[in-house]
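A single protein chain has been omitted from the complex, and every remaining protein chain is retained in its original position.
Now for chain A:
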Amino acid sequence: MQQSDFDILVVGGGGAGLRASIAAAEKSPHLNIGLVSKVYPMRSHTVAAEGGAAAVTLEKDSFQAHIEDTVMGSDWLAEQGVVDYFVRHAYQELVQMEHWGCPWSRKEDGTIQVRRFGGMKVERTWFAADKTGFHMLHTLYQTSLKYSQIQRLDEFFVLDLLVVDAAVAGVIAIEVATGELHLLRAKSVILATGGAGRLFRFNTNGGIVTGDGMALAYRKGVALRDMEFVQYHPTGLPGSGILITEASRGEGGIMVNKDGYRYLQDYGLGPETPLGKPENKYMELGPRDKLSQAFWQEQQAGRTGKYGDSDVVYLDLRHLGEKYLQERLPFISELAKAFVNIDPAKEPIPVRPAVHYTMGGIMTDAKSETSIKGLYAAGECASVGLHGANRLGSNSLTELLVFGRLAGEQAAENADNKDFAALPTLQEQAKLVQKQLATLNDRTSGESWVEIKKELLKTMEEGCGIYRTQAGMEETLQTIRELRKRYQSVHIQDKSKVYNTEFFMCLEVGFGLDIAEATCLGALERKESRGAHQRLDEGCTSRNDQDFLQHSLVYYQGKEAARLEWQAVDTSILPPAERAYGDAAKSGEAAKGAK
């Protein structure tokens, strides 16, 4: 086993991990920083974000407005102090990206261009055509090369966190290329490992989005918070689930059912806005949860079309014209042509909801620290409390900058005031991990991880989809718990050391099983409907602030069933009120869901 020391280890090389690394390097230039990722940083899933990053920019906008939108979008489950911090630091982070070379789209006069986005009452979304995540990730990666103190450990897969006396002490990782085990000792560790969208069969996420970091922290006793809130993006391509950005609607795209009818007006988002004149918080610019739920209602009513095996609705962009599509939405035009053979300038794109984002995650305080001293989490893997029950589009790219930076600075401060843990204790922990791996590797028969994964994805879709029922969730939770048992005797055929990708995929399934249990338990216990968590059972179909204006916290219990607690929500800025869009918001009359 190899051993090395880093003042700070950052696990995950996406937007949050890179931003954290740079922040730490800037804050304390003498610290050495290890950036560990199971892939090369530019492969991280930040790369696939399309639409943009939000920050209060225009004269007519205000911090208060962005706070209101985010809190209402969250169905009042966001931590409002955190939202306040976020909103106030958003703009400077986007400017910082600009100073690092990010090719933000511009107005004729050379100033920053902003676009409309769902659930936002003012245009405040910065974008780089429809490849915003791609440009941000590459800008951050390229900028990180300036800092010689950031040492990359590309294609290192983290197996476990090292914890001594409730403080983090490093990680155990395997070098993917060689199969060699590494004990990486550190004073601070930042988890920036992304979401867990791959728990669901139909998703917009890359294959690497398997929730590894969430499971690592969870297994060490950190709570997973609000995991029941899983965002379905309303516009994924049928078959693959590939993302068609919300910016398509921000730019004026409309959603129609199989009869060509703009059905969103029937779901508390109307009245219909004129073609080519999108209006903030109306119709297609409602929040993602509402739009995905409207799809489900249309599907039940038999008003969806068909594309292959998928029920679909249609995203019509034809009126935007080819030239405008090329300027503002070139990537999704390319994707639609390649993957469904549709030219959006000529035909509407068939779309359906697909799992997109994990609102919940590793519980942190407002400064990104977890309940383990020196362990931080930032970006999609974290639950700092920004998104509550539903994330607004374009808040997450900004989140990974604001909280990546904060986590990096905090980690640097912690590392500056701390010594390494003694090696012998860590080596003992590492030996335990080594033994577990040997058990897995030496097993000569048993069930394949593939079967377990398939059953997991299927049951998650059945029990934890857009609409949920008590019976469905109970069955799914039962299935997950059985799968966890079966996983105890999982078998890997490939016994080699070099790039044993089967081995890592098997470990990812193991991570996924643990997180799935937390997700389903949170969903089952939340006996109300809020944001992305919608139930059909009697008594649970509307929001219930009396009992559930609370975060769910799920704690790992080893082989036993996970345990759930509730935590109060910070509503110090905006007291809970009715969540309404379209004209319903104006009249104060609530959107009551489906007709």
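By our rule, a contact is a pair of C-beta atoms (placed from the backbone, for glycine too) under 8 Å apart; a residue touches a chain by one contact, two chains touch by 3 or more; residues count from 1.
Keep in mind that, in the parts below, contacts and distances are computed from a predicted model.
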item	value
Hidden chain of the complex, named as in its UniProt record, picked from "HprK-related kinase A", "Cytochrome bo(3) ubiquinol oxidase subunit 3", "ATP-binding cassette domain-containing protein" or "Succinate dehydrogenase iron-sulfur subunit"	"Succinate dehydrogenase iron-sulfur subunit"
Contact residue for the chain not shown (choose from A:Tyr261, A:Phe339 or A:Phe420)	A:Phe339
Hidden partner chain, touching residue among A:Val47, A:Val83 or A:Leu199	A:Val47
Contact residue for the chain not shown (choose from A:Leu77, A:Met120, A:Ile208 or A:Leu507)	A:Ile208
Residue among A:Gln3, A:Gln96 or A:Gln427 touching the omitted chain	A:Gln96
Chain A residues touching the omitted chain (full complex)	26, 39-40, 42-45, 47-48, 92, 95-96, 98-101, 103-112, 131, 134-135, 138, 142-143, 145-146, 154, 177, 206-208, 239-240, 242-243, 308, 331, 334-335, 338-340, 448, 450, 492-494, 496-502
